[in-house]
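Please find one structure pasted underneath; my questions will follow.
Removed: one protein chain of the complex. Kept in place: all other protein chains.
Per-chain residue numbering starts at 1, and chain names A, B and C are given in the order in which the chains are listed.
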Amino acid sequence: MSERKTDQAFWRRPAIADETEAHQIEDVRQQHLLLDPRYPLDSDRDVLDPMYRSSKRYWFFFALFAGLVLMMFTTWTVQMWLGLGITGLKRPTMWALYIVNFVYFIGIGHAGTFISAALRVLKVEWRRPISRAAELVTVFGLMTAALFPLIHLGRTWKFYWLIPYPNERQLWPSFHSPLLWDLTAITTYLSCSILFAYISLLPDLAMARDHTSGWRHILYSVLALGWRGTEREWSNHETALNIFSYAIIPVMFSVHTIVSWDFAMAIQPGWHSTIFGPYFVVGALFSGAGAVIIALTIIRKAMRLQYFLRTEHLEGMAKLMLLLSFAWDYFYFNDVLVPWYGQAPVEKSLFALFASGRVAPLFYLMIFANAIVPVTLVFKRVRTSIVGLFIVSLFIQIGMYIERFLIVPVGLGQNEIPFAWGVYVPYLPESLISIGAFGLVIFLFFLISRFFPLIPSWEVYEGQVLQGLRRIGRAILPTRAEPD
Amino acid sequence: MRATMKSFRVRLIAFGIFVVVILLLAGGVFVVQAQAQATPQQPVPFPHVNMVQSGIPCLFCHADAIRSPTAGIPSVEKCMGCHKFIATNTPAIQKVADYYQRGQPIPWVRVNRLPRFVYFSHQVHVVAGALNCERCHGDVGRMTEFQPVARMTMGWCLNCHNAQPEADRLKDCVVCHR
Amino acid sequence: MTRGITRREFIRIGVVGAAAAVLTGCLPPRAWVVLEPYVRPPEEQLAGVATWYASTCRQCPAGCGIVVRIMNGRALKIEGNPEHPLNRGKLCARGQAGVQLLYHPDRLSGPAQQTQRGTRQFKSLSWNDALNLLYSKLQAAGSATAVWGDSTMSGHLADIFARYTKAISAPAPIFFDLYTLFNGYSVLSKTNQQLFGSSALPIYDLAHADVVFSFGADFLSAALSQTRYGVEYGAFRSQPLGKRGFLVQLEPRMTITGAKADRWHAIKPGAEGLIAQAIASIIADQKLGSVERQTRAQTVAARVDVNSVAAASGLSVDDLTNLARIFAAADHPIAIPGAALNGQNNVAQAASAVQALNIIAGNIAQPGGMGMSASAPAGLIKPTPSSFADAQALVEQMRAGRIQALLVHGANPAFDLPDKIGFADAVKNVPFVVSFAPIVDETARYADLILPDRTYLESWGYDVVAPSFGQPIVSGQQPVVTPVFDARATADVMLTVARGIPAAARALPYADEVAFLKETVAALGSGAAGGAGADVLWARFQQHGGWWQSTIPAATPLQSKITAPITVSSTQFQGDEKEYPYFLHLFLSDLLSDGRGAKLPWLQGSPDPMTTIAWQTWVEMHPETAQKLGITSAQVEVGFQRGTLISDVVQVTSPFGAIEAPVYAHPGIRPDTIAIPIGQGHTDDGRYARDRGANALRLVGAQADATGSSLLWAGVRVKIARTGRQISLATFEFTPGVTRGFINAAFPGQ
Partner (left out) sequence: MAKTPHREWAMIIDLDKCTGCGACVVACHAENNVPIQTEQEIARGRGIHWIHIERYWEGAFPRVKANFLPLLCQQCERAPCEPVCPVYASVRSDRENLNLQVYNRCVGTRYCQNNDPYKVRFFNWFEPVFDEPLNQQLNPDVTVRSAGVMEKCTFCVQRIRRAEERALAENRALRDGEVIPACVQTCPPSALVFGDLADPNSAVAKLAGDRRKFKLLEHLGTEPAIVYLKGGESNVRA
């Protein structure tokens, strides 16, 4: 009865034996996307249609975020013209909001790979519809993050001296500097992420090519690299993605470890900590998972992708976030406990500042947002509520941003020479640039949503093909076929 | 057939962009080079060749080169020291005499320029290094119009300094940048 | 103008290449650099190689020798003249900043006529017209001409002014400025005249002393001879055989000298004299120290009730006894009267009481003791700082309309005198006022004609060094660069004008100032430089930067002329104690001194040593006082405004006036005392000084002490009120009340 015949297409709904079974199957289907297949053209239409559907509201937000981006680049130009003095930077807080943004955006760039690659390697099936959005969060997060070291430079126009290239001066960049490790790690990670996202995009591009005409057809023809969907192509594609998935995970871990070394390698009290590597990675995944949830909820609503993005996906992300929140708590506790035990004077003064000084409100907000708010995710009601999840994720973004702020400018404010202590307050230019950076990430999403499918439909089909429902006794159970 | 045409067009566009970029880069390099190697117009035409052929050594006029970091431009008085008597009727010399009488310095235009953060000492190179002027300034003795022969860039300096016995010390940043 | 300068006129037309190269730094060169070679090369000048010219610093009256680094015709750096016996190659911050006076962007180029006073509407004049105008006015004024100079005036100019006024039987020029007033030059002269019969300035041989009692003397800052005392202090701390001098500082507010003291006592303002007297009295009563000291103490010291002195001074009886013990037991103790006692109405007695301690110690004219400045060599002039009474008298004459022409050189009476004296009113009755200021200052605003003088780096001159530490020194001054602006030496201006006034022409028959100077210098005879002949002497005078004896002559023994014991009455304060609860303590800023430094950005922008404040005037009060008054300030409570340290602006009101300034909580000041630095509050004097901070002299009345030597600037009471405004303090420190306790691990204890 519910036996699927091999020649039967996977989207065909099986014949229903009785009403109970019908209810059971309907229930399972509503919950699980992969068990709820439908005619592929319907799905393709759902994926492609939003590219054409540009409502007034879309253009309003498009203009808004384009404006933010314009504001960011204008401010940057003014800053280059007049000098970094227009920002609130000062002695001793030589690094401040720009570096906070850098670490933050690198951080949210971690979730994409984690969801897409790590969950793929671990064969977590629910990741399938959300992997594209996650990868794009990674790519856009990294692109924005990579801007900040440049914005932050005193002489941006000399940035190419950081790149090793043979020159008549016979000078190379210094590989002693963690900044250069950073540059290496980030460029590697960015190129890997772009390639990874692109490879997984290929079948969808081919799909789009086949459904479009005009300039879009040409664009997709070029980008699809002549994908035709032969057995060999699929097999190569699978292999490529597998290799990438395995290879990119250590890169991902290394990138934020190396970013943490920018701080941990310095002798600045409060930075000079051996736990920063794993602590930063966990923090990055934490904020990244939150960022992906925010992206998903918005995409789901705005692009009417309720069929693809279901509660099961958000709940899966929520569980992941809860786990990461506990991990973050653990590392933060460690990061505080060890210096506190050492009673080094500068670090002691830093903790006093956190506990009761001028940054105490920020500190307590961070603890609340990062350690207390995510605990609500133990309740299924919160995990399955889209609004609830959105709010929790937003809190996590705020909390993690504050965490970086407390490490970078506040940490720099207290040092070994009490005469040179200082308080950093962001001025208008860096605030505008920071707001613009958030705008840039969203703007890139807006832009890309007009050109590329945000749901990897091929991955969904693949999952749906492999999944089936099997009746064992009275129970209806999902089953999964392994490809060879 | 259509497919091939299309892909050909795509390739053509890509190639076109590539060629334009390369041309722009080459043009930029050429302009910079040309600017650096240009021979500036001097207020009074000064043929070094005449002086050198008359047997005047470089250090007669640029005497500071052995005593100071700067080689020095000779004073108008020094010019007039000889040209009160020699070739007094040429227009160029009359121009020099005019400057002298008005008590105005001749606004010579710098030919070999260094960036402002580079500190070069003629004294060390000429005295301790025992280099002759032609090594860097070219065969000035044959020039009717003084022109730069080398772009005096860091790489150009290093060309010699790499070959020195104490190359590492001579390549220390502080030797030239402070 | 002068023949001597012709050679240097060509220095400025230098090889511009190297110098222009520094102007835009790391930017890529944008254009061809135009090279300007010399027309005629000066001797001993190589392009790109610096030459050094010896001259004399004129930033304060001390007269340190300097050498100026010249490259391609530009003055780049001033350093101390290593040969000069006064400062021995060292120089203070103000001396270093002299080049900024030379290249000050607001210097006047050419004479200027102000059609209506105070409007700053200047009409440019040619030097010829200006000299004619000056000549006609001076001729008309005749003997009703007054000259107001300052203590840094070159000796030859003071000489010319003196001869000029004498020839036309005008009153003698006065040399009055805030610097000498605050440091009590006139007080010290008078005291020394009474005690020792010599009106020279005292000198203190710290290098050989083992105990120094400083009664508020901030000798390491803007006082007497800062650089020399700095040198002396270095020697004081590291004497042969590992000996190290012991410094006791008695003052209401910690100065940098107080910070360096081994013992610092926060005494009540005006109690310096009482303490000195009590120490002497204790030595006599308790028979401390050697028998000679005891006997001397018995003749010199009036007996006082130690308990009442203790109450009046804020010291305990134990402290006083202890101090007396230390003083009496020392081998070479010195007592130094400080600036703070000069503004009190018991100044004469107090200064005598402190000097009397030196008599008790028996250190007069001894190594490690007090001595007298050598007198000027015959024929040379040192402008003697006038007493406050002289200045007041001149102002009164002006008010009475008895002055027809006023020549102001170097001094800035409109800024230096408290408003109550009414210089501004008095000067209205003077029909013709000439200022020789190179930069329009407050006084120049009242002038009808400004004839900008050259700054000291472009001028000829000499200075008889005082205080001179054992040997007569004449410091030479010569132009080290061609004048940067179209300014003329005032000496030449006066000589030119004098030619037309018959009486003056007879007194001043000189072609120019160089001729006059050469004659003066020739009279010196051979000094350290040796050699014979006027020309050789003149050349060496320029080369070495002056004239001095190669051997230090033996100190002339001084006899104490004290017959009766010195009694010190307690000081009287102006202002009701109830209404004005705080003592006002004014002090000269370490960097800006009496306000002369305010026009130089290096001095404005460098942090004050004690507070690290730059560019501002501040009101120092004890953190407790600030807390009591509910004042937010750097040290009490940190407020933040866009990442800066903010502080409440308070209004300080005395019976005579009020000023507003932000508060700096100073842990080293008595809770009943408010201290304010002098130096800011200029309404003119160049772009860096103008409209910046407040002039604390507004708080001072016009009263002089009994002897007329000093203005009563210290015995004033004030009250404090919050204005409700707050401003960002321009401090270099940021942490509130930085204490060393925090980083003891890093800095091993001292």
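Everything that follows uses one rule, which is that a contact is a pair of C-beta atoms (placed from the backbone, for glycine too) under 8 Å apart; a residue touches a chain by one contact, two chains touch by 3 or more.
This is a predicted model, so every value here is computed, not measured.
The chain not shown here is in contact, across the full complex, with A, B, C.
When the missing chain is restored to the complex, the residue among A:G67, A:G154, A:G226 or A:G342 that touches it is A:G154. Residue A:L180 is the one among A:A66, A:L180 or A:I435 that touches the chain not shown. Note on the undisplayed chain: of the listed residues C:S214, C:S387, C:Q542 or C:T644, the one touching it is C:T644.
Summary of contacts with the chain left out: across A:L89, A:A118, A:L142 or A:L469, the touching residue is A:L89.
From the options A:L41, A:L70, A:L122 or A:L171, the residue with contact to the chain not on display is A:L171. Screening C:A351, C:L591, C:V652 or C:I676 for touch with the missing chain picks out C:L591.
Not every partner is drawn; the one left out touches chain B at residues 69, 115-117, 119, 121, 123-124, 127-129, 164-166, 168-169, 172-175, 177-178. Although one chain is not displayed, chain A still touches it through residues 82-85, 89-92, 94-95, 149, 152-155, 158-159, 161-162, 171, 173-174, 176-180, 183, 262, 265-268, 412, 415-420, 422. Seen from chain C, the chain kept out of the figure touches residues 18-19, 21-27, 48, 71-72, 74-80, 87, 89-97, 99-100, 102-105, 210-211, 220-221, 226-231, 233-235, 237-238, 243-246, 254, 256-260, 262-266, 322, 326, 330, 484, 590-591, 601-610, 612, 614-616, 622, 624, 642-645, 667-669, 671, 687, 692, 728-734, 737-741, 745-750.
As a convention for this text, only the chains that are shown with their structure count from here on.
Averaging C-alpha coordinates per chain places the centre of chain A 67 Å away from that of chain C.
The centroid of the Cα atoms in chain A and the matching centroid in chain B are 55 Å apart. Residue positions of chain A touching 2 or more other chains: there are none. On the chain B side of its complex with chain A, the touching residues are 6, 10, 153-156, 158, 162. Chain contact summary for the complex, chain C toward chain A: residues 638, 640, 642-643, 732-735, 738-739, 742-743, 745-746. Only residues 88, 90, 345, 349, 358, 416-425, 427 of chain A touch chain C when the two sit together in their complex.
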